[in-house]
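A short write-up of the structure that comes next.
Complex shown without one protein chain; remaining protein chains in place.
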Amino acid sequence: MTEEIIIAGFGGQGVLSMGKILAYSGIMQDKEVSWMPSYGPEMRGGTANVTVILSDDRISSPYLKVFDTAIILNQQSMDKFEESVKPGGILVYDPNGITHHPTRTDIKIFQINGSKLAAEMGNKKIFNMVVMGAFLKIKPIVKLENVLAGLKKSLPERYHHLIPLNEKAMKIGMNNVTPYQVASQFAHN
Amino acid sequence: MEVLDIIKPENQVFCKTKLMTNAALSYCPGCGHGTAHNLTMEVIDEMGIAEDTIGVAPVGCSVLAYDFMNIDMTQAAHGRAPAVATAIARTWPEKYVFTYQGDGDLAAIGTAETIHACNRGENIVIIFVNNGIYGMTGGQMAPTTLPGMKSTTSPFGRDVKTMGSPIKMTELVAQLPGTYYVTRQSVHTHKNVRKAKKAIKKAFENIKLKKGISFVEIVSNCNSGWKMTPNDANKWMEDNMFPYYPLGDIKVNGKLK
Partner (left out) sequence: MSELKLMKGNEALAEAAIRAGVDAYFGYPITPQTELIEYLMSQKTEERTGMVCLQAESEIAAINMVYGAASTGKKVFTSSSSPGVSLKQEGISYIAGAELPAVIVNVVRGGPGLGTIQPSQADYFQSVKGGGHGDYKLYVLAPSSVQEMSDFVEDAFDIAFKYNAPVLILSDGLIGQMMEKVELKPQQKRRTDAEVIAQCGSWATTGKTKDRERNIITSLDLQSEKMEARVHRLLKKYEQMEKEDLRFEKINCDDAEYLIVAYGSSARIAQKAVEIARSKGVKVGLLRPITLFPFPKKQLFDLADQVKGILSVELNAGQMVEDVKLSTEFKVPVEHFGRTGGIIHTPEEILEALEQKIINNGSIRHHKTRESSIL
């Protein structure tokens, strides 16, 4: 198994840390992992992205052009990365702030209203974990218990009391992710 | 017949400095380096710390100091002796580490290393021989060359308008909190030799206190570079160098005089 993921959004949305938690969870599940932050001309404009790869085998390139999954959290990233999903791959996105929704029909598209759900939980910072839960529901590449074990290992002890909140956010994400149907007049491959 | 068969120890009033090797000094006759070498080695010998002393040689006339000083020595790149000594002192905190540098090495190319080692208060001794000229390479202008003084790169005399004024490194480093003992000496008379030795000894003894750097400038002549006889050079030094570089302690026990 190899899963090649891009997570893209604004700086401050927890894009890099979500990738880091995913990578740590992979380690807890005995996988090879790589985490490669946006590092190139695309850094301009306040967007942040990270390529995360989880694999049962040695990972070759940590830097990719096409992905199995794109997790997209703002319009700029949608414009840039919708086309980079492999045919048959997955695109998960938060519709908040998205004016041009995805149009491809050769990939599976899901929505997670992460920012709204996090606001309802009273903690906007937990947004990225809601989205993470949504992704893991669609593609359970790591078990929830390993995500929690990864959090425990990567977070300093003074933050361990926040782990139950993270768990709750992921579960809310899992329960609220919905498939998105591309309207036929916009559909393309 | 052995030397001691001729000269009985009880009759001996003078001998070669024990920590100097038998190599003939390569310095010009009349140069102050030989005396400064001797004093440094005498102090180390008298303190009984030769086994725990590591010297750092510079680039310049005293690049071959390790040929004459019979202790472990590392020769540093031009100007970098204080950085080299910093690392030795940091990784061997119980050793006595000193640098022996000239004016080009310490006050021109190595200014940054000198200032920052002094500012950090490294537990080392810096011996700075200032003769106002680049002797080894044939008499070019040094950062300490006096105004109007001729050298091969200031053949019409140092013009302070275009070449800057001679830099007083010793006064400069005395301002830094990391320096514990800062003094300026000379070795051209018996009286000055005795004073200079005292200063060098104090500097090495300070290492035991671990209170910061000890900085000993020795204003010296360069009769070859100055194109004078040794006697004339010493006279010229007294008349011209000392007014600009006055002798004496500048900072003692961490306090400015």
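Which chain is which? They are A and B, in the order written, and residues in each are numbered from 1.
One rule holds for everything that comes next: a residue touches a chain if its C-beta (ideal position, glycine included) is under 8 Å from a C-beta of that chain, and two chains touch if they have at least 3 such contacts.
Here the structure is a predicted model, which means the values were calculated and not measured.
Across B:Met73, B:Val193 or B:Ile250, the residue that sits in touch with the chain not pictured is B:Met73.
Touching the missing chain, out of A:Val33, A:Ala48 or A:Val92, is residue A:Val33.
Touching the missing chain, out of B:Ala36, B:Val84, B:Ile127 or B:Ala196, is residue B:Val84. Summarising the interface, subunit A meets the missing chain with residues 20, 23-24, 26-27, 32-37, 39-41, 59-66, 154.
Interface residues of subunit B with the unshown chain, by the touch rule above, are 50-54, 56-57, 63-64, 66, 70-77, 80, 83-88, 90-92, 95, 112-113, 115-116.
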